[in-house]
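Every protein chain except one is present and positioned as in the full complex.
After this line comes chain A, so read on.
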């Protein structure tokens, strides 16, 4: 027990000071300011409560019910969890998602970092603005529209990609109709559309690295790759952490690209965890099962994020 608490008890009231003098109420102006702040925050708090907190709680509860929208929900305990544990499609979809996250996030961050480093080099401002806008542009497009368009480009018989491949004498590639080809296309399309966000984070991070650190490194004889590995990477590590956490969370929820491009096929080769949530809910009318899968996915995301933050203690360097 702290001294302050002891003193308060001795004074007979937790609301009074040790010497028995009533604590001064907050100045009227501050109270008004606080009230005003709460008023401004209220729409966000109410919105989050209704549209985020309540659905999360509802979804958690639904995981223990069997519900097809039309009939009354029926309590089934842990049956939905047992069901998904035995379902090979669910297992494959989670495995696909994990492989996807590893490959796509690695590519996304690598491409974003390389391009961000390149545009930090000397170039006219208008060209820098052009590159920044160009790389960010895919992110503002609808993922569904992009995927439809890419589906045409990668069509085995009539796609532009195979036409270009044909120009150099290669045989057409069955992009969307073989497991490896379909997975490659989904990753390509996803990375193309999402690297822009990581790119912008890296551009900001690189801009914050003081020039004198580079100058000192140069005086010590560092150049090129050494400077990048020993100066840029450590000083950029806080940005890398943020970019990787956000990229992993987003990639774990991949849906649009595989749904539109391949519908999860061929077989289950590109089926993602969120696709199985959607299919369970809106195609099989198993909303409880869908919630159970969603809950497992949420736990996976939380676990991965926790691990990332734990690892950051070793690898992230704060100035």
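Here is the rule we go by: contacts are C-beta pairs under 8 Å (C-beta built on N, C-alpha and C of every residue); 3 or more make two chains touch, one makes a residue touch a chain; residues count from 1.
Definition applied: contacts and distances are computed from a predicted model.
Undergrad: Match the chain absent from this complex view to the correct UniProt protein name in "Aminomethyltransferase", "ATP synthase epsilon chain", "Chemotaxis protein CheA" or "Sugar ABC transporter substrate-binding protein".
TA: "Sugar ABC transporter substrate-binding protein"
Undergrad: Just one of A:130, A:158 or A:315 touches the chain that is missing; which is it?
TA: Residue touching the chain left out of view: A:158.
Undergrad: Please identify which residue in A:59, A:89, A:237 or A:305 touches the non-displayed chain.
TA: A:89
Undergrad: Under the stated touch rule, tell me which residues of chain A contact the chain that is not displayed.
TA: Within chain A, the residues touching the omitted chain are 68-70, 83, 87-89, 151-152, 155-158, 166, 174, 176-179, 262-268, 271, 279, 282-285.
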